[in-house]
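One protein chain is absent from this view; the other protein chains keep their places.
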Amino acid sequence: MFANSFELFIQRTVDGLAAGSIYALLALALVVVFRGSGQLNFAQGEMGMFCAFVASTLTLSGLPLWLSILLSMVVGFVMGVGIERVVIRPLEHKNPGGVLVAAIGLFLLINQLAVAVWGVDPRGLASLFPDGEDDFFRLFGAAVRWERVGIFLVMLVLLALLWALFTKTKIGLAMRAVANNQDSSRLVGIRVGWILAIGWGVSGAIGALGAALLAPQAGLSQALMLGPFVFASAAAILGGLDSPLGAVVGGLAIGLIQAYIVGYVNFLGGGMVLSVVFAIILVVLLVRPSGLFGSQRVERV
Amino acid sequence: MSVLQVQDVSVRFGGIQALAGLSFDIDEGQICGLIGPNGAGKTTMFNVVSRIYEPTEGKVLYRGQDLLDVPAHGIARLGIARTFQNLALFPTMTLLQNTMTGAHCTGNVGFVRSALRIGVRSEEKRMEAEAFEILARLGLAPLAYRPAMGLPFGTLKRLEIARALAAKPSLLLLDEPASGLTHSEVDELSETIHDVRDQFGLTVLLVEHHMSMVMGISDKVVAMEFGRKIAEGTPHEVRNDPHVIAAYLGTEV
Amino acid sequence: MAWPKDVRRGSAWHRVGQLVLFGLVALFFIRAGLTWNRSGIGQLTDMLLFATAAVGLNLLVGVTGQISLGHSAFFGLGAYTSAVLVGQYGWTPGWTFPVSIVLCFAVGMVVGLPALRLKGVYLALVSIALATTFTQLLNWDRLAWLTGGPIGIKGLSYLPPSWTPFDGRADLGKWFFWMSLVVFVICTLIASSMIRSRFGRSMVAVRDNETAAAVMGVNLAAVKTLVFGLSAAMAGIAGSIFAMKLTLVEPVVQFFTLFGSIFLLVMVVLGGAGSTWGPLVGAFIFVYVRDWASGVGEGNGVLGLFEGTRIGGLGGIVFGVLLIVIVFVAPFGAVGLLRKARAKVVRVLPRPPALPTVANAQEPQPPTTVVSG
Partner (left out) sequence: MLTVSGLTASYGPVQVLQGIDFTVGDGEIVVILGANGAGKTTTMRAISGTMPRGGTVDFAGHELTKLSPDAIVRLGVAQVPQGRGTFSDLTVHDNLMVGAFTRSSKVTEDLDRWYSVFPRLAERREQKAGSLSGGEQQMLAIARAMMSRPKLLLCDEPSLGLAPIITQDLFARITELNQESGMAVLLVEQNANLALKIAHRAYVLDTGRIVASGTAAELQADETIQAAYLGV
């Protein structure tokens, strides 16, 4: 099928970047929460999955796809805000160690809620971008599907928007201030609670978008996000949990590593991909303990 | 005999030169005050001696032994203890446990013996008794079973000193022990430092902005600015040094 | 007389109270071991094994503050070590236990090395990687000669030896129960002895403030790796017994996967991180609440989800909500809650200062807040 190994390489690179874009999107969602509150949202993937089901239901009821996805992102935003205000924040004051357990509880709760509402039969969600048999173009002989290009572009646009949010807006400045020092933020008149909740909301909306982009290829089921979430958190850690750029670089890198290992390292076989990815991350972390782009704090004593 | 000899020590972080060829000696039994504006490198100096920072150049000798050959956790056993300017206590531990942890280097129950409970009871008893004595000395005994978390700043500063003394040090490094204390409390603290020095034969290196205290109890004062030594001598000499007045003391002393 | 009553730590009344409490717990287990039916004992045995692994994890997470979501790998490593030695090489099961312990201790120490540089969520992720990698290795076809690959190793059995009072196959359940109980008690004694010693204080010091700990003379590297090793060894021995009781090992067994790690961590936090009784109470709540929840509604609930079989049922929702509710009402875990309740009846005064000779020694006041540990 492929004329030469160079074409094959291009093909794998393209596939890797496409998969990596999704990881990058989900990793961005994790980073937004971590920057604000120092929390790793273990229920992130399930929130996205839930929203993808919402989007699917909305399209079935006749709404256009883009509007369905937009509305599901609104649902994701509301879910994020709600979870932060109802569960996470009250708990942070009472029982910081319990946040992790609560997140695991949320993980179970949302997953099983999706089962209760939509059942376990797999469903479909149409793609935002052309994904028919012939919707591709050739680059150095390798087939590049338009859908993949679309996902990649969405991810880049999102990165730009987040960058603008953090550096150009007042709310972004407040988010950075809250991430740095909550007590002082209160003293300059920032409503810290709402800023944190908005962070979770934005993250919920990004997660919903990521799930909606993933579902057409992966098939929509309650297991949709289990695997991608692990890769996405690996990506976020690799890039540095407080760096949006790091999330994107980390996500793309992991997508590429995955594609090359499956393609080139026959000895391992597909089953060991995650292990190799983790081994690479471990090496990176041992050299840079807070990821490639994460800010290294010098502890002053 | 010199207890501590700092020889041409330089420390750079990235582009910042925190210490630039600093040298001074402290003799046995002396109280040496280290003064200088914020950012002069005083705390950095402490961190070099307690092996938290690696100096880029230079040597630190403790009773003739090169400290740079000793790992961070080996410093306490040599007899060097310190306090922290911004508090580095163990917040979930009680004051008693904090102080007993300070005595870590005086004990020897390790991993295996603690698992098998061999010799644990007697060591705990000894450490507890000693810790109580130190806490009582610093007026902290009534709070012995309170967790450190949430107690007032000044109380915790005293706990820092108690914890350092628990190590039975021969060289004690105090990083701004009087910050956050009122005048009368500072006077009390000066007395305490004087007393423990005499009683345990300590050598003390003291960083402090409270001029009355530094000048009052130091046998010798070293003044620093921008990582360098700008003056050294008796409190009287340093107080009247024009460099020191310009860089640090200002008009009212 | 007014409540709460004051009791001085170490006094006769305090000792009596401790003995009564201890006796009641012991009585519960003895009675269960003698009179409960087979499935009841089986479930209680599982609970004890999870509790044993949780004791180790508690030393690491609760006391030393190093987050690990990789303990399913040690639980599984112990299980597979015994299974391979018994199933492939025909060893007597009892002799495989020390091998499990030593192997897990060694692997645990190596795995603890990243903890010398990584903290918090970064360390947590590396430990997740450990759990995931372990499952992938079990499935890897190139190691199938050893592990049996996806099929695993089946047909294991460990009948009670003749020196025990148990009667062969009929008493199999009781044999595993008593064995698990003894192992659990030994691990708890080791853990509680450690916590109340110089080494234990250095563990808490590492959790609270590493820099200060090092300045006090605590060897951070030694403490972290040794605790990692010990904690892995405890998970390993629990896994070994678990495999023999299950009579098989395969990669999909819930407690060999990442979910096992998550569940162990949940037990530690539910019980009360850092406390001696926490792991037992946490495992107890976890096992019984989970089974109760999975019985709610139709389907096989949470269990189903994680064993990769059919998903469905309201059980998962109930269990998820319960986890959240419990962390809300019991910030210091169930043990913290129990202590708070006890404080309404009996207030334990600290031991008097050991040195009454000090001139200005004043009576220490009792602590005013409930703190775990």
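A, B and C label the chains in the order they appear, each numbered from 1.
Everything below uses one rule, namely that a contact is a pair of C-beta atoms (placed from the backbone, for glycine too) under 8 Å apart; a residue touches a chain by one contact, two chains touch by 3 or more.
Keep in mind the model is a prediction, meaning the values are calculated, not measured.
Not every partner is drawn; the one left out touches chain B at residues 16, 36-39, 85-86, 150, 152-155, 176, 179-187, 209, 211, 247-253. One chain is missing from the display, and on chain A it is touched by residues 170, 173-174, 176-177, 179-181, 183-191, 295.
Just so it is clear, only the chains that are shown with their structure count from here on.
Most remote chain with respect to chain B, judged by CA-atom centres, is A. Relative to the whole-protein C-alpha centroid, the nearest chain centroid is that of C. We define each chain's centre as the mean of its Cα atoms; on that basis chain A and chain B are separated by 47 Å. Residues of chain B in contact with at least two other chains: 52, 84, 88.
Shared interface positions of chain A, i.e. residues touching 2 or more other chains, are given as 301. Every residue of chain B that touches chain C in the complex is listed here, in rising order: 50-52, 71-77, 81-82, 84, 88-94, 97, 100-102, 104-105, 107-111, 113-117, 120, 123-125, 127-129, 132-133, 136-137, 139, 141-147, 163, 167. Contacts from chain C toward chain A in the complex involve residues 114, 117-119, 121-122, 124-126, 128-129, 132-133, 136-137, 139-142, 211, 262, 265-266, 269-270, 273, 301-302, 305, 310-317, 319-324, 326-328, 330-332. Those residues of chain A lying in contact with chain C across their complex are 34, 40, 87, 90-91, 94-95, 97-102, 104-113, 115-116, 120, 222, 230, 233-234, 237, 241, 267, 269, 271-272, 274-275, 278-279, 281-282, 285-286, 289-291, 299, 301.
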